[in-house]
Structure formats: C-alpha cells, structure tokens
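With one protein chain removed, the remaining protein chains of the complex are shown where they sit.
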Amino acid sequence: MRLQNRKPTELRAVFLGPSFVKFAEGSCFVKFGDTHVICSATIEEKVPPFLRNTGSGWVTAEYGMLPRSSHERIDREAVRGKQTGRTQEIQRLIGRTLRAVVDLKAMGERQIKIDCDVLQADGGTRTASITGAYVALHQALQKLVDAKKIAKLPLIDQIAAVSCGVVEGQAMLDLNYKEDSNAQVDANFVMTGSGKLVEVQAAAEKHPFSEEEFQSMLALARVGTQELITLQKQALKID
Amino acid sequence: MRLQNRKPTELRAVFLGPSFVKFAEGSCFVKFGDTHVICSATIEEKVPPFLRNTGSGWVTAEYGMLPRSSHERIDREAVRGKQTGRTQEIQRLIGRTLRAVVDLKAMGERQIKIDCDVLQADGGTRTASITGAYVALHQALQKLVDAKKIAKLPLIDQIAAVSCGVVEGQAMLDLNYKEDSNAQVDANFVMTGSGKLVEVQAAAEKHPFSEEEFQSMLALARVGTQELITLQKQALKID
Amino acid sequence: MRLQNRKPTELRAVFLGPSFVKFAEGSCFVKFGDTHVICSATIEEKVPPFLRNTGSGWVTAEYGMLPRSSHERIDREAVRGKQTGRTQEIQRLIGRTLRAVVDLKAMGERQIKIDCDVLQADGGTRTASITGAYVALHQALQKLVDAKKIAKLPLIDQIAAVSCGVVEGQAMLDLNYKEDSNAQVDANFVMTGSGKLVEVQAAAEKHPFSEEEFQSMLALARVGTQELITLQKQALKID
Amino acid sequence: MRLQNRKPTELRAVFLGPSFVKFAEGSCFVKFGDTHVICSATIEEKVPPFLRNTGSGWVTAEYGMLPRSSHERIDREAVRGKQTGRTQEIQRLIGRTLRAVVDLKAMGERQIKIDCDVLQADGGTRTASITGAYVALHQALQKLVDAKKIAKLPLIDQIAAVSCGVVEGQAMLDLNYKEDSNAQVDANFVMTGSGKLVEVQAAAEKHPFSEEEFQSMLALARVGTQELITLQKQALKID
Amino acid sequence: MRLQNRKPTELRAVFLGPSFVKFAEGSCFVKFGDTHVICSATIEEKVPPFLRNTGSGWVTAEYGMLPRSSHERIDREAVRGKQTGRTQEIQRLIGRTLRAVVDLKAMGERQIKIDCDVLQADGGTRTASITGAYVALHQALQKLVDAKKIAKLPLIDQIAAVSCGVVEGQAMLDLNYKEDSNAQVDANFVMTGSGKLVEVQAAAEKHPFSEEEFQSMLALARVGTQELITLQKQALKID
Partner (left out) sequence: MRLQNRKPTELRAVFLGPSFVKFAEGSCFVKFGDTHVICSATIEEKVPPFLRNTGSGWVTAEYGMLPRSSHERIDREAVRGKQTGRTQEIQRLIGRTLRAVVDLKAMGERQIKIDCDVLQADGGTRTASITGAYVALHQALQKLVDAKKIAKLPLIDQIAAVSCGVVEGQAMLDLNYKEDSNAQVDANFVMTGSGKLVEVQAAAEKHPFSEEEFQSMLALARVGTQELITLQKQALKID
C-alpha cells in the first residue's frame, strides 16, 4: 500500500501554477507531491552558432537542484565547478523532448531557454520538469504571438512526462523518492496529447526486467500523461 | 517620490516565512518587496580541516541566483564552471556576519551551512539573505538544543541587514533595483539586536561621497535593522 | 535499400577481437561495420568511497572518441577541459548496464574500470561499446577466478546492445551514421542472453512516434542482440 | 606599545617608487613597512564588450600574491586553477575605487589595467595596492596626455587607502599582520585628496563593535589617507 | 644484452601503416616494437587568430594516451579536466618539429592538425609519434596538391625522431620502457632526411652526464633517424 492510500495507477497530487516568476516570459511552478520545481522560459533573439542564418529557431533547457532540495544536502554545482553527468542528462532530455513538438522553422531565428530549478526533490524531478517546462514554453510562445512576432503558436502537439517503476513485482505510476529507491526498474515516459511517444527510458536497477514488466509500465504511463495533459490545459486555459 | 508612496525611511513590505523547505534543519523564505530568497540551514557533524580537533564549530554560507531571477536572464554559474566574484563576495559576507553572533566553541565541533538562493532579484538580495539566514540558522541551532546535542542556543546576539543609498542627494532605506541603479552611493549595514555594528560597506557609485551622506545612511540603517529584528522575533516566536 | 544490400533486419559485419590490448586485464577490439572501438578492462583493488568496507565491488566505465574518429574532427575533450554531456551519458549507460548482470557482492571489494575508446565512429558507438565491454569484463573477471581471488565468475547473465531506428517509416536494425541522420526515431536496446531487458532508450528525432513503431524496433532488437550474444560466446570460447 | 615605538595614529614607513617596471606605461613599487607591492598600469586601445561604441573608457585591476610573499607559503592560484574569493574581492575593490575618481568619458574608448602583485605581505596589502595603483594610473594617463591622445588628465580627484583596526580596545592606524591578527574590528578606508569617501569597509572579527569604535577608526583614516595623498604627490612630482 | 638480442645500435621492429584512419585526410599507424600510435591529419581551411590575413598556414599537434595504453592504467585527461604538463610538452614538440620542415607560406592560409593517440606505450611514444606524424602530414599535403589547392608539396625536408639513452654506461638506441626506466640519461633527437638537426633534448636522470656520453647518443641517433627516413619513404612510396 502506497503513502496516503495512493493506488499503483494514481498520480501524486499535481499542481501547475503558471506565471510564477515575475520577470520571465513564461513560467510554471510545478508540484508532483513533495517534488517542487520552478520552470521559467526566456526568449532570446539569437540562436546558437550552428543555426545562424538558417531561419530556424531553437529550444534548450538547463536543470539544477538547490543544494538543500533533497533529504541530504548535495554539493552546489557552481562550487564544484561543473554540472554532474546526471544534471546534463536531464537537461538534454528536457530540451530534446520539447523540441520534438515545436515547429522550429515557424518559431523564427530566436531561442527559448527553459530553466528548471528544483526547490524540493522527492522523486520524479525530471518528469515534473518536463511537464512544467511545457507550460512555461507555451506561455513564452504565446507572448511572441501576442507581440505579432510570429503568426501562430509553432506547436505541433503538447507533451507531458511521468515516471513508472516496478516495486516488489508491481508496476506503479509516479514514484516518490522512497518508492524509487526500492524499484527494480525505473522508467520515464514522455508522451504527447495525441498519444504518441516522444521518449522512452527504462533502466534495470540491479536486475534485468521482463518485457511484460516493461509493457505494464508503458500502459500506466499512457494514463498518467493524459491526466497531466488535461491539467496543463486547465493551467493554460486552453480548449 | 518612491514606488507605492514609500517614504525614504521606509522598508519595503517584508515577509519572513520560517520552515519553508521540507527537508532542511532550518529555513526561511524571505521577501523584501519583489526580492525573494530561500534560506536553508544544514547541520553537518564535521568541520573544515582547519578546525578539526579544536572543539570549535563553524558557520558558512553559499549564495546563488536562479538564472531567471532577474530582469535579464543571467548565466547559470554551474554551466560557466565557476562562481562570479560578486557571488563569492556575497557568500563570504553572509557567513562572516553570522559567525560574529555565534559562540562557535559552544556549538561543538559541527558545521552549519546556510544556502541562500535568490528566486527573484529586485535589489537588496544580500541584505534579504542575511536577514533570512539568521532565521534559518536560529531554527537549526534550536534543533540541536531540542536534540540535547547542545545545552542552549549558542547565540550572542541577533543580526539583520539592510541596504541604504543616496539617490539624487537624498539618503534612502532599502533600495529596489531601479533606485539602486540611480544611486550615487550604495551601502549595506549589518547590525545586531543590541544595536552594535557587524559590517559596514559603503561604496561610491561614480562619485566620491561626503561624510554627512554616510552618517545619514548609517542612521537610516539603524532604524531599518531594528524593524527587521522585530520581524525575525515574530517569525521565530521569540520575544 | 541499405548499403551493401543489407536487409532492415540485418546487423552490419561484426568483429569481436578479444585480448587486443597487451597490458590490460581484459580487452576487446569491436567492429560494427566501420564503427571501431577498443574496450579494455582494468582491475583495481579498491572501490569508490561509498562502497568502502561494504564487501561489495563495483564496475564503472569511461568513454571517449579519438578526435579524428568521425567524418569531421571533433575537439579533444582533454583540451576543452571537460567531457561533453553526450560522453557522460554514454559512459554512465555502459557502466550501469554492465552492473545489472554482475553480482557485485560476489566480486569482492574491488573495482573493474572499462575504457571504451572509439577509433572510428560510423553510428552505434554506444551499442558497440557495450557489446565489446562485456567481453573485456568477462576476461578480467576470469583472470580473478584464475588467480583464485574469487571462486567463480560473478556474472548473472550476458549482455549485448544494438541500436534501432525508423527510417522513412521502416524499422531498421543497427543503423550506420548516414541512416541514423535520416532516422525519425532513434533507439538503443540492451538485452541479456536470457532475453530480458536491461535498458531501453527511444527518442523522437523531430517528430513523436507511434507505439507500433516502438514495438517493431523492440522486436528487431531482440533478434539483433541474440546474434551478438552468440558472437560474444564464440569470441570468449564459452559454451 | 607597537613595534618600533609606533603610535596608534602613525603610519608605517611608506615608500612610493614610481616607474619601477621597465615595460609598463605606469608603475609604482609601494612599501607600507614590510608589505611590498608592485603596481603596474597597461594601456589597451580597446574596452570590454559592454562599453564598445559608447565612447567611454574603463579602468580595471587584477591582484595576486607571490606564493612566498607571506609567512607561510600559499598555493599559487595559477596552479589551483582559480582565484580565491579574497583575491577577487580585493581586485574588484581596487578597480572600483580607482574608477570613482576617473572621468571615464574623458579617457576615450580605451582601458587601463592595473596589476597589483604582492612581493611581501605583512598586513594592509589591499590599501598599499590602492595607494600605489593610483600612482601607476596617474603615470599611464599622463602618458596619454603626452602623446596628445587626450587633452588633459581625466582625473576628478586623487585617492589613497589605509586600514584601521581596534586592538585591545584601542583604535589604530595601518595595522601590520600581527596587529591585524589580534584586532577585534578590521576596517579599510579609501578617501580622496579633497577628503571625501570612496569606500568604507568595516567588519567585526569575532565580536560586533560599537558605533564609537567605528567613528574613531574613521577619524584615524582621515589623517592617514591625507599623509598618503601628500606622499603620492611627492612621488609624482605634482603641485 | 637487450631483449630479443637487440644490439645497442638497433631500432626495434618498426611498422608504418599509412591511411589507417578511414575519415582522416592523412594518417599512419606506427609501431616501434610494443609502442603503438595512431597519427591522423586534419585539414582545416582556417588558421589561428595570430595568422589571419597573413597568407601563412600552420601545423599543430595534439597528443594523448588511452588510459590503458600503459602497464598501469593512467587517468583519462578528459576526466581530470586538463592535460598534464608532460602531454603539453610532447604535443608542443611534435607541432614545432613538423613546422621546421614545412614552408608555411606555401601552404596557404589553412591549418593541418595532427592527432597522435597512443594505443600502447612501451617507451618512445614521442619519437614514434613524430615519425608517424610526418607520414600523416605528407599524405594530407599531397591531398591538397591533388585537389590543386597548392601547386606542390610545401615540404623543405623530411623528419624522423628517435630516442637514445645511456644504460649502465652504454649508449643505446630506441629504448623500450624497461630500458628507459634504468637509463642514466634520456635523450630525444629529431633529424631531417638531409642529416640536419631539428630538435635535441637530453636530460640527466639522477646524475649529470658527460659530453662524451652525449656525443655517443648523437651519433647513434643519426643512424637511427636515417633508417626511419627510409622506412617513411617506403610507406609513402616516394623515391
């Protein structure tokens, strides 16, 4: 039995608070239970060197954890002098999955940078980040439309992300830190509003897993991401 | 005339929310107007090398700004690979001023690390940080007392900090970003509950300043820090 | 039609040359077509700090590309002063997947470091690395058995890895660089000799993909990894 | 009683040797007792990016200590790979205070870099550096006048700096290393030839200090800086 | 008596395999006994900043060792975050000596980068690198001639390099790792096809050496480099 009588198929309490950061072009404060992340979007009127004079835009992301976001304090990356491999993996994932639903050509030659900063970490920070990052990105793009810099939202689809795991033989949705520590498999799924896949990552923790376990997680993820998609729409007040 | 009819001698709206961070031994969410900072305190049962086997404790601080805390996005220090000189100056200031009111011997051979992370920056982030850091530190030390690791709070005095400036010839308290940009002098004062000085920093912006201007700022700072001291007591529920 | 009349379900010419590096405790020169990687294993009689005095061993990996391994010269990471996010992602993957089939307790308190260095890169360097790394690891562990440091091979299963992609709507096995550049989906699968999954990674390139496309790639990967498992057995001269 | 019968209000023996470095556009070898610093000024005909095409000039400073300048050898920062927070704080202070007396617009779009390198450190290296840096800067600006690149010296005022402290309840001027180690308060004052303030920094060492103590130090500093201003004039052979 | 009955005046078995790296403009796999190095040449149509608009070209080199190239695994420089002093010394040597025989003006404003990566290290990696680097450079320059970008090979002379040492009083040619460890003097000579000197480096190991010892090594080097010059010609199929 999960904390607070949560069923294996249930998400934690999710909160999506748009326009949280006063100075950003788009932002969202996202909570998946005790996991709290600030996502903010910055519009820059220039692109990375490899895109200059191509007419194409870019979306990228950076991720960080406040040192005392987690149960044990973690070293500040600015003091260590570099980002960990885990941090880089996560920020690459966030940027890559957002780009999969943006029409970069239609964005024009500008860049949107998404910053995902974790205030509290209780499992699933990368999936909460992606889910909140979409909201911040949507707001920033809407600002470009409102300013008549682009004709319409250059979004092909909507994305949300959720983690799954297998704990004591049972597939479960949206694991918190404690469940995650006991999981035999750990997976993250990024899906679109129309039900397509953007990213699938599943990794054995200690022991290889069966295809059946994988398929159970995939089915749970489908349900979870659709709920998140609905919550994003409510937060953004779209259809 | 200042924004929102604020008088030169008035602080911005100040909020001190203790116990903000779930996993930290002490914490405070501090707002000085639109400047918002999370301060959290971590107790570590070991000290830096130079204090090993001396019986003495230590208090230190780290400071950071979220990239989109300010009007223009600033580079993430973890990506740049190092902290700026300004960041180091501020975190050294926070640690040094807190240590001035802690009886390090009475703390025992342990360290308290204070993390000050700026969510929004609208002027005065270092003074807001010190003011909130004191609350977080107080909570963490109380936790040591409650756990009977130390007999009583090893605090000699209470501290708070405020900035002052001279804008168009007028000394003013607690400048926001816009006022700060126009100031001819920029000063920060850290004072104790009993009215003593812990740190005085005043710097000419473009032009040298007179001793009279300095003394006016010092007088304003005295008033401002005493108000903050009172607010800290309310937040900590100590008389 | 693929280069050299390869069918979508066919691996490139695979070569596994064990004992390639004179001074290493285990090694393998692996070729997947024009992708060439040297994998070598080093036994160290000490473990990382978090495992000291736990009796448990560790397996880790590092990955690098020679500057002129690819079509365009890439910057030497030692000169840039840090490993790219991609490099870190790959070396974390190699280490994690190898550990999934090693009985770390049975290894004793020692570490095996696997170095995967790419001499030529024509797509699939991470899957070639994992496939060769298993051979190098197996040799190094056998050396420990031969030296009577451990009683038997602490291996739970065997692993191999292969990439898949969807190119122009067609799922394909083991993509070379050119095919990979045109793929709409890019996936890597690490599987065991007994057919279990160790890691699944699938990422949309430009467009989200359907579950059907994913399932086709998974089926191809199953076939490909079993062929590689057989080739590893031949190289190692086991059953 | 101080070393060599020095009174609390007395400076150490001060030496200002201009034109010390053969290749520099301006330079000064400054001694405050056993504290010895080489200050040199370099003219560069380009400005930092934020000033390009503004017509304004810039003055900046760098500071360093030779490894064996102090009683115990200190690590070479070039080997450690970064400057300490203390170093950055000092060099920011030197640059900021010099800029307060330079008419940057009148300098034209060029930069003067001041290097302050400590050969021997016996307390007060930052105040000796500022005092010598002014001389080097003055020489470099004179060279621009002589070369008819600017019409007249773009200097608004002259600056010098001195440290003060409170040792066993007694305010004292220009502390050496040993006195500084015993001080309860440690302060640095940068003042102009016309008696204005450029920078005030006072920090409690172990215990908060009273306003009276602060005011005593300020009074001493006024006397000390005026003496240094006179010595600078003699060194530069001006009025 | 040396390993495999080698005489003091004899080179180890030398192998020079040109065109080893599929994607490079020039390359050579060089073996001096158990020392194995891959040298590859990359043509870049731009020069370092100090040569822009001078019409002159440049040749530079980078050097690295695979972590398990040597008897004991060495740390990966990309992980350490910097190249060692030894690495930098060697790559500066390779670049400098190659430039001594290239007519940089005649090359046109382009750069050739030589990468020397050591797969196995058994003494003499720098001399093997230079000898193989010449072959890779020659191939890359020939490619420029073939593409009619330059009229003829801008090579003034041919170079090869060999190490010498004094072991137990006896001067010896081309030391392997074990001999090198026992040498009292360690020297490297780079000479041209026409018998001139390009670089001489001789260093005492533990004890100063006599001029006679030095002259004996110089004589051996002359013989050894001429043999290598001949082998290079065979590999390149020139005269």
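The letters A, B, C, D and E name the chains in turn, as written, and every chain counts its residues from 1.
Criterion: a residue touches a chain if its C-beta (ideal position, glycine included) is under 8 Å from a C-beta of that chain, and two chains touch if they have at least 3 such contacts.
Predicted model, so just to flag it, every value in this text is computed and none were measured.
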Considering all chains of the complex, which shown ones does the missing chain contact?
D, E
The listed residue (E:Q111, E:T127 or E:T192) that touches the chain absent from the view is E:T192
Decide which residue listed in D:D117, D:D157, D:D180 or D:E205 touches the omitted chain of the complex.
D:D117
Would you mind spotting which of E:R92, E:K152 or E:K178 touches the chain that isn't drawn?
E:R92
Taking the full complex into account, find the residue in E:D34, E:E109, E:D157 or E:E227 that is in contact with the omitted chain.
E:D157
Chain not shown: contacting residue from D:K46, D:R68 or D:K105
D:R68
Counting contacts across the full complex, list the positions on chain E that touch the omitted chain.
82, 85-86, 88-89, 91-92, 96-97, 100-101, 156-157, 187, 191-192, 194, 196-204, 206-211, 214, 218
Mind listing the chain D residues that contact the chain we can't see here?
21-24, 27, 34, 38, 40, 42, 44, 62, 64, 66-71, 73, 76-83, 87, 113, 115, 117, 119-120
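In the analysis below, only the chains that are shown with their structure count from here on.
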Chains contacting each of chain A and chain D, listed by label
B
Looking at chain B with chain D, do both copies bring the same residues to the contact (over half shared) or different ones?
same
Need the most distant chain from chain C, centre defined as the mean of C-alpha atoms.
D
Averaged-CA centre spacing for the pair chain E and chain D, given as whole angstrom
51
Inter-centroid spacing, chain E versus chain C (mean Cα positions, whole Å):
33
Which chain D residues touch at least two other chains?
82
Spell out all pairs of chains that touch, sorted by label.
A-B, A-C, B-D, C-E
